[in-house]
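Take a look at the following structure, please.
Missing here: one protein chain of the complex. Every other protein chain is in place.
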Amino acid sequence: MLKQLLDLKGVQAVAHFREESGEPWQVHGELSDTDARRLTRLALDFKRMTQGHADQLALFVNQPGWTPANGWIVHGDRRTVCGMSSMVAVVDNAEANLTEVMKALAQESFFT
Amino acid sequence: MSLVSDLMDQPGVVAAGDFAYRGDQYYHHKGGLSAADTRLISSLCRSNAAAVRMEGDMLAMFSRVCQPSAGGCGFEPVKGWVMHGKSRSVCVISNVYCVVDNERGSLGNVLGMMRERLADAPDFLN
Partner (left out) sequence: MSDLKTLSSMPGTVAAFQFDEEGRFEDAVITDDVVIDRDTLDLLGHLCVANMAIGAMQARGWEGMSDVKGFYPVQGFTFVGLDWSAVSRGHQGVVLSNDKADFDAAYKALAG
């Protein structure tokens, strides 16, 4: 259950979005409708862009293990955004453990 | 005639092609690039298209004057981009790319042809 990610320390919001449009499919946590739509749209954009960078890196260095990209993290001043598959989470830097959050997102995306 | 062939007939066009999926597949390619370079340029074009698409989305979401509710600025969804190099440029519209020699080619003609022929193309990132 995606909602259970909110039980992890420091996780403020989580969302699952549609791969084709970036529209939110499920959103949990304290985000307005508008912010939830912005977050999932940006997450889809960032996912596509990171995937493109991973594909190029793999071609430039001719080395396996980089692509397909699994996820990304943008580390902000007080908050951080983590993306994995079609899931995205907003976390509080002071409280969250990023490894725990990334593992939970990976597990959630595996079973969704 | 396909768009890729028509682009190659334009003066100064060095290579042209299209990209599919994540850029590692393509249907058409013409020009003097090796198979490895073709795969690289189609992957690069797809990747940059995704980045530029995000910037268009951001203008629509975060710029007060570009929001759809304020009339929009017409940037979203982004249809393409041009990278101006020192002696060559890369143009992308939809899922078609074209490499142009800056001295011999006309970006205006190339982009005009691409924009006209790809005006109704479906969203290339899905």
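Should a chain be cited, it is by its letter among A and B, assigned in written order, with residues numbered from 1 in that chain.
Keep this in mind: a residue touches a chain if its C-beta (ideal position, glycine included) is under 8 Å from a C-beta of that chain, and two chains touch if they have at least 3 such contacts.
Just so we're clear, the structure is a prediction, and the values are computed from it rather than from any experiment.
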Across A:Gln4, A:Ser21 or A:Gln63, the one contacting the chain not displayed is A:Gln63
Positions on chain A where the hidden chain makes contact: 31-32, 34-35, 38, 42, 46, 49-50, 53-54, 57, 60-61, 63-81, 84, 90, 92-93, 97-100, 102
Residues of chain B in contact with the chain not shown: 51, 54-55, 58, 61-63
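Simple rule for what comes next: only the chains that are shown with their structure count from here on.
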How far is the middle of chain A from the middle of chain B, if each middle is the mean of its Cα atoms, in Å? 28
Spell out the part of chain B that touches chain A in their complex, as residue ranges. 22-24, 36, 39-40, 43-44, 46-51, 53-54, 57-58, 61, 125-126
Show which residues of chain A lie in contact with chain B when the two form their complex. 20, 38, 41-42, 45-46, 48-49, 51-53, 55-56, 59-60
